[in-house]
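What you see is the complex with one protein chain gone and the rest in place.
Order as written gives the chain letters A, B and C; numbering starts at 1 within each chain.
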Amino acid sequence: MSQSQATLADPALDYLKRFKSIRKQTLNLVEPLETEDLVVQPVSDVSPPKWHLAHTTWFFEVFLLVPHLDGYELFHKDFPFLFNSYYVAAGDRWARASRGHLTRPTVQEVLAYRTHVEEHMERLLLQQPLSPELTHVIEIGLQHEQQHQELLLYDIKYILGHNPLFPPYKEEPNEGDDGSSPLEWLAVNKGNYHVGHQGEGFCFDNEQGRHEVHLEAFEIASRTVTNGEYLEFMEDGGYTNHQYWLSDGWDWLGNQAVKAPMYWINEEGHWLHYTLYGLKPIDLNAPVMHLSYYEANAYASWKGCRLPTEFEWEVAVGIHQPDIPENGNFVESGFLAPKAQSDPGFMGNLWEWTSSAYLPYPFYKAPDGALGEYNGKFMINQMVLRGGSFATPKAHIRATYRNFFAPQCQWLFSGLRLARHQ
Amino acid sequence: MSQSQATLADPALDYLKRFKSIRKQTLNLVEPLETEDLVVQPVSDVSPPKWHLAHTTWFFEVFLLVPHLDGYELFHKDFPFLFNSYYVAAGDRWARASRGHLTRPTVQEVLAYRTHVEEHMERLLLQQPLSPELTHVIEIGLQHEQQHQELLLYDIKYILGHNPLFPPYKEEPNEGDDGSSPLEWLAVNKGNYHVGHQGEGFCFDNEQGRHEVHLEAFEIASRTVTNGEYLEFMEDGGYTNHQYWLSDGWDWLGNQAVKAPMYWINEEGHWLHYTLYGLKPIDLNAPVMHLSYYEANAYASWKGCRLPTEFEWEVAVGIHQPDIPENGNFVESGFLAPKAQSDPGFMGNLWEWTSSAYLPYPFYKAPDGALGEYNGKFMINQMVLRGGSFATPKAHIRATYRNFFAPQCQWLFSGLRLARHQ
Amino acid sequence: MSQSQATLADPALDYLKRFKSIRKQTLNLVEPLETEDLVVQPVSDVSPPKWHLAHTTWFFEVFLLVPHLDGYELFHKDFPFLFNSYYVAAGDRWARASRGHLTRPTVQEVLAYRTHVEEHMERLLLQQPLSPELTHVIEIGLQHEQQHQELLLYDIKYILGHNPLFPPYKEEPNEGDDGSSPLEWLAVNKGNYHVGHQGEGFCFDNEQGRHEVHLEAFEIASRTVTNGEYLEFMEDGGYTNHQYWLSDGWDWLGNQAVKAPMYWINEEGHWLHYTLYGLKPIDLNAPVMHLSYYEANAYASWKGCRLPTEFEWEVAVGIHQPDIPENGNFVESGFLAPKAQSDPGFMGNLWEWTSSAYLPYPFYKAPDGALGEYNGKFMINQMVLRGGSFATPKAHIRATYRNFFAPQCQWLFSGLRLARHQ
Partner (left out) sequence: MSQSQATLADPALDYLKRFKSIRKQTLNLVEPLETEDLVVQPVSDVSPPKWHLAHTTWFFEVFLLVPHLDGYELFHKDFPFLFNSYYVAAGDRWARASRGHLTRPTVQEVLAYRTHVEEHMERLLLQQPLSPELTHVIEIGLQHEQQHQELLLYDIKYILGHNPLFPPYKEEPNEGDDGSSPLEWLAVNKGNYHVGHQGEGFCFDNEQGRHEVHLEAFEIASRTVTNGEYLEFMEDGGYTNHQYWLSDGWDWLGNQAVKAPMYWINEEGHWLHYTLYGLKPIDLNAPVMHLSYYEANAYASWKGCRLPTEFEWEVAVGIHQPDIPENGNFVESGFLAPKAQSDPGFMGNLWEWTSSAYLPYPFYKAPDGALGEYNGKFMINQMVLRGGSFATPKAHIRATYRNFFAPQCQWLFSGLRLARHQ
């Protein structure tokens, strides 16, 4: 056995390889942008891309280098203050809503910060045998950066897509569209099922506590709702008929003057929408995206159906599609929009709103320390989404993965899949 | 069998008797108030007592008299506009936040409105055989008025308890206090259970869909948390240590400068609280009340426990206390505060926050028409409370009854009961 | 000389008589109201009528009885806190925006407060020779109550006029309307003039500092603008053409969706307005009222004219109408609206917006102590109005009297008179 073979088997090298690859991918995402695009924060939810570059770096610095690399000195004494997001236990932080006021450090300085932390992370990974505690935090750091990669795309799209010049993020590839398959109903029988994560691989704390649930018999749609189907709802007065809407959703429509999914623009009677490829006509076969929970729920209500619970969704996937599809539309496909589905399937394309509030599983306990703030403290006023999107790394997603957003959020890559009782 | 006996068995007479009794009870509640107290709305959530008097009357007028009593004419053409609460299907309505601007109609005019509608309701009840549809709406009207009786007390307490003169609502009766029993843990085994309403009696649509759930084994406390226990949390820095709090709760603390349950006032180091009997020292044995969900959850977290889910609560009651206790502290007891519990027990005293979001049961379908807006459209951003309070009529409450409020609400008569996994 | 003659000449008795008469007039103003009307505060600017009853009483208690009547005890220890308006030097106070939350003290208790203070004021007035310092404060107390009488009517009109039932405050008297005179232009020559108060009578500190100003030649209208004239502006698109509006005014129009003077309601193409006599058709000959400064200024701009400065107004009155007219429409006329003017004239009917910002006169110095806060601290962001209205006591007004409101206020009894350079 040669040394290099030995080396390849070394978990530290494996981590190093993934670390470098994931860090590189973050830079790839901002590569098409102008410096100006990296700085602004048009609404509080949308962080400056520069902030994401720094915050993901801060995570490694504060949770790994500072406590675990002997003699490590902070790249800059003020960066922990500037780039902590919401970890109260990790100290004071710059107000979230003011991230877009910070022109300094510059993009170049943030890139230097990234390089500095990467060099020291390499040293950390190579200098010591990795304890389980350490690998756990490294793993979270990598998963964390992958989550921010997806948020980066949400925020980039918001920044460019709310600019009246509608600049494209990238040039559209020349891809044929196969058309959408007819919607089929996939059945699941009444019974007890197990949900939650099991096995060796990584998962977040909020997926843990594999447990039993009882489900009534139900059917779930073979694909998410298309733009064409959603347009029928709109043309049937969906946005002006209160009976389809939750009360908070109806107020939200009125207060925000919402008349369509985010990024939809009506030009002289024709619907266009901003995509990462620029302003485009609506593709009727493609999945509808940028829905709030309120819109997803209203559509389902109009259709006489409902959204699946997160457990129905997870169980249905376990039965009808136990493996993540090879040809799924994840970030690796390089396509920056959801694709029309030609076959029944789950995962990839768009996060799917479920009717489940984001709450702890039985036996849930938040981890100790600052990382205990990662998931648990958000378990209120949020709804669960499942399945990953075209912006999710395939290696990042699982059927048990619980994403969550407040019900009024539209800027994520969200869609909806119908369910119904038999 | 005499005619009067026959008459007593008549369901219409039975309804009439309950109708008169419930309507009378509403007036009893405002009897201790001054005219001035009936008019104001210090915050949007708190409606003027006068508005409750009129709105509960509007309910009978619009959903029963107008459609079902031949020749009925509105008491006043503008009252449907003024006193509709949130029924979009029932037409336009005066803005909720401006209810406290309406000095007219006067209290006397609203009382005349009540009398007018009561006389016509009597006519309706006696003139025709009651169809099931009609009795269903009558029943909802009665339950609706009972719900508003409890809200009336919340709102009256808010109005008087935020007045710097702290006027008592009533004189305190001379009641001995037995002291609180030690907290015991009641166990429930892992297994499948049925939840939701069954049987002949009335229930709201949100309780329907009796269905099976699977529960892990758990224990639930024999009583709710006391003021003394809650003070320990406060004195241990509970309100200043972020780690016990949900993120939204922590922000709420900061934004609202919350430092204690609502109505608690610290005078030179001593805690007092406003009660319906005026400003009083805290009774350490009595149940703590006026907690938001955030506070209830933070206390449980500090204690190393959690709140029960609504299903755990319902199943535990079914096992440990299948009948509503004779000596429960409901509105009929006439005591206007929760009592220290000397025995294990559920129901009455205080509504108990559960860890369940308010969501539809399987097969839930909102009724058609305006009454479909009664419950279903609020199934977002709210948490379920169970059990009824000292302000709830005993005949109004059930173990399956689902009350719900937004997690930041403090002005209801809410408390908390701990649960834990074994 | 008989004793009664002596008594009549006694300044203390004279004050007592005026005191009683003015206090009585305040009660007369609320006599037509229901208890409910006295309690609410629909917007921050509009205080509950009950509050005016108490605050004017507080003024006498705190500035006269407490410092000057031996052995005087507060009617209620909390009332100084509850009924101080804005005198920082006089101690803490209940937040202005929350005056409408206070259902207690009740109206009856406030009336008892009034009686108590009146009895003690009578004692104070009779028991001692009145020093100049004391008479000065008594005089301010009386003037203060007269000012609040006018505010009372503004606030009563707001409360009743924003109620969708539009209840009249009083029944309309049967008065003929003479029609409005044609507008004439009254000329004033270029030159130096004296402005500000002189002589023996009472004036507020803001009128003091009689001083010389230089005016260019100008003309001023013989009467204020009528409803008919203002309608021409409206029908010419006055509210939708930016060029007539100050920038802040244009924003105010947009933000508040203002389309007409306050209380104007368009019913199927016809303009009505709420008056203290109820909802009435617009009288084209009557002066237009309830204009903000922005509207007054926009009208003048549309007309190719301007508003007079406060000095132009004062000098013009000195030349063209040196005495207050006997038949002026002041509160003594008992008519609760402005009257069409049949002759040239100034004073009464409506306060007239001038183009002068409310600023100190040369040599102005605010008095020492809490009463120094009466006028001086408001000398920013306000515009001066002159002349008094139908709600002003004739004995309260002077040509030098400077009233002031923020430019967006509409709920006062305000109108506009044109001016122009020759």
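The definition used in the following text is that contacts are C-beta pairs under 8 Å (C-beta built on N, C-alpha and C of every residue); 3 or more make two chains touch, one makes a residue touch a chain.
Computed from a prediction, not measured in an experiment: that's the story for all the values here.
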| item | value |
| --- | --- |
| Visible chains that the absent chain touches, using the contact criterion stated earlier | A, C |
| Sole residue of A:P105, A:G141, A:G196 or A:G376 that reaches the chain not shown, by the stated touch rule | A:P105 |
| Residue of A:P11, A:P42 or A:G369 touching the missing chain in the full complex | A:P42 |
| Selected residue (touches chain absent from view) among A:D14, A:E34 or A:D343 | A:E34 |
| Which residue of C:L27, C:A89, C:L126 or C:I265 touches the chain not shown here | C:A89 |
| Residues in chain C touching the chain absent from view | 86, 88-89, 192, 211-214, 216, 242-243, 245-250, 293-294, 297, 306, 355-357, 359-360, 362-363, 372-373, 377-381, 407, 421 |
| Absent-chain interface as seen on chain A, which is shown | 34-40, 42, 50, 78, 81-82, 94, 98, 100-107, 159-160, 162-165, 167 |
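Everything below uses one rule, namely that only the chains that are shown with their structure count from here on.
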| item | value |
| --- | --- |
| Chain centre separation in whole Å, for chain B relative to chain A (CA means) | 39 |
| Gap in Å, rounded to a whole number, between the CA centres of chain C and chain B | 47 |
